[in-house]
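Once you've had a glance at the structure underneath, I'll fire off some questions.
Missing here is one protein chain; the remaining ones are kept as they sit in the complex.
Note that the chains are named A and B in the order they appear, and that numbering of residues resets to 1 at the start of each chain.
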Amino acid sequence: MVKEYIHIILADDDEDDRLFFTDAFDELKINTKVNTFNDGVELMNYLNQPEAILPNVLFLDLNMPRKNGIECLDEIKKNDRFNDIAIAIFSTSSSEEHIEETFVRGANIYIKKPSDFATLKKVLSDVVTINWQYYTSGLNKDNFLLRL
Amino acid sequence: MKIFIKFDFNAVCRKVLEDKLIKYDIKHRVLGFGEVEILEKTNPQKFNEFTEELKEYGIDIIENQKTILVQKMKDTINEMIHSPELVNVKSSVYLAEKLSHSYGYLSNLFSDVTYTSIENYIIMQKIEYAKQLIVNGQLNLTEIAFKLNYSSVAHLSTQFKNVTGITPSAFQRIITKRREIANKK
């Protein structure tokens, strides 16, 4: 059965960014449920609960206090339970080395935080759509690399 | 040791499906890919167990007519892309003929259900196939471009970059590095 909604999680320590993020999804006409966490520790605490509803797409800010995005990524990649989660890095940085590094570590998507709201909406919508495609069309998730 | 596997999704699905149908002793007839005709009424409880077991394999029974048609379109597109003899007909014409619906209708339906256009879907599928071929490493980019009916490597590369945001070579590099890391573990 197709799920009713797409479950999205964002871990970002910046309040404004979380606001933009939820606003963007509110305005998009996609059936989504968005949860946000303030940092990596909060996120991992949630994910590590056995009864936790795992997201379809997880957005990770790289630069977070306590536990940063890369640490979360590594932890998630180690646990087979999280195999189905598409991981999107959501960061201000756009250094090529950095991007490739996160891909190599297992991220599926790398998003440079856009500097205007319309673009943000477009990007998030793209991510969800493409992930949807991967989910519904039985594509090889190992080959899922997307940079926006 | 590491081995590379090339598999036919269709064949795998068909085999799994048939095995399960036989297991649950359901009288059936396979009509084509993604379409099975159940020949006699089955116990609803048994049928539920059957569908649950299929879900483990990522196989869902589509109940909605629209989604059935979309699935048919997807199958047709995949068939078209993976077919060894190049299809020189325009995809829109090919789809309309094959599914006996107007392209306009198909296109709207597709967008409604999948949040994406047929064109985008085709491109995405082609790039996915290209990725698969790159990962297999048996063909070089020129050969892949030819196989996927691109006019040039540059054309393939541009489209690849447009779809994924990265270049084919970066893609290849990342996958290689991931494998190296996996091998070390």
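Operating definition for what follows: contacts are C-beta pairs under 8 Å (C-beta built on N, C-alpha and C of every residue); 3 or more make two chains touch, one makes a residue touch a chain.
Keep this in mind: contacts and distances are computed from a predicted model.
> For the chain that's not shown, choose its UniProt protein name out of "histidine kinase", "ABC transporter", "Formate-dependent nitrite reductase, membrane component NrfD" or "YeeE/YedE family protein".
"histidine kinase"
> What are the shown chains in contact with the chain that isn't displayed?
Taken over the complete structure, the missing chain's partners among displayed chains are A, B.
> Could you tell me which of A:Glu51, A:Asp80 or A:Asp116 touches the chain that is not displayed?
A:Asp116
> In the complete complex, the non-displayed chain touches which residues of chain B?
154, 157-158, 161, 167, 169-170
> Take the complete complex as the reference. Which residues in chain A touch the chain that isn't displayed?
14, 16-17, 20, 92-93, 95-97, 113-118, 120
In the analysis below, only the chains that are shown with their structure count from here on.
> Averaging only over C-alpha atoms, locate the centres of chain A and chain B and give their separation in whole Å.
24
> Show which residues of chain B lie in contact with chain A when the two form their complex.
It is residues 9, 58, 60, 67, 74, 114-116, 121, 124-125, 128, 131-132, 135, 164-166, 170-171, 173-175, 177-178, 181 of chain B that touch chain A.
> For the complex, give me every residue of chain A touching chain B.
These residues of chain A touch chain B: 1-2, 30, 100, 103-104, 106, 110, 125, 128-130, 132-133, 136-140, 142-143, 145-148.
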